[in-house]
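Here's a slice of the assembly, chains where they normally sit.
By written order: A and B. Residues from 1 in each chain.
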Amino acid sequence: MIRVSEEPFDPGAELTAFERAADGAGAVASFTGKVRARAASGAVNTLYLEHYPGLTEKSIAAIEAEARERWALEHVNIIHRIGRLNPGDPIVMVCVSSAHRRDAFEAADFLMDYLKTEALFWKKEITSGDEAWIEPRDQDYQDAARWRKEK
Amino acid sequence: MARILFFGKLGDLAGGRAREMALPADACNVAGLIAAIRESDVVLADALEEISVRAVVNEEMARADTAITDQDEIAFLPPVSGG
């Protein structure tokens, strides 16, 4: 399930729903990314996330398909907020179920790296009196590059 | 009218996310579209030509020489930052 929405989401409730759907899997890994309270500049941080309706969902589906080629996965949920977000709000959540734990862990890790660098989102950081579009950090590109070397 | 979409910082530069535009006769590909935009907005055209900006035509990755018509949707994508 891929969901791109302006609606806030509750990671615990999403995990409950996921576990119900993923009944029978031995392993469930989840990851939630949230808006930090403070931007790099130190000011209070709100975010504005933009997407390309339709193509963004396709770009996420392509990332999920690549994960399913690499690992033996059962259920995969990917939730991504758009619009205006406040400090502490969950931005992104991935849930992955599999028979064995290495598959779930590695796939969740991979999905996050690729969501950071390949999915079609644009993120603006808004602080008191300033705003700036964010690009991936070098660390994000390095994280994503790990998967090209390893397999 | 072609539909032009600008995402992220490009939308701020363009003064809007979306623009309807009748393509000039010589704007038959992505490079021609940028040239047409350049006539009224050099800063935006320079930004569209940055190496990190990808062009998409009708939701397919495009290049400078990808053909376009007045029925197409052309989008310009700066580097993404999800998650």
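Note that in this section contacts are C-beta pairs under 8 Å (C-beta built on N, C-alpha and C of every residue); 3 or more make two chains touch, one makes a residue touch a chain.
Predicted model, so just to flag it, every value in this text is computed and none were measured.
Q: Shown here is one of each chain; what are the real counts in the full complex?
A: A x2, B x2
By definition in this document, only the chains that are shown with their structure count from here on.
Q: Centroid of chain A to centroid of chain B, CA atoms only: how many Å?
A: 27
Q: With touch defined as at the start, can you tell me which chain B residues reach chain A in the complex?
A: Touch list, chain B to chain A: 5, 7-9, 11-12, 17, 56, 59, 75, 77-83.
Q: Quick one: which bits of chain A touch chain B in the complex? Just the residue numbers, please.
A: Touching chain B from chain A are residues 33, 49-50, 52, 54-55, 58, 80, 91-92, 112, 115-124, 133-136.
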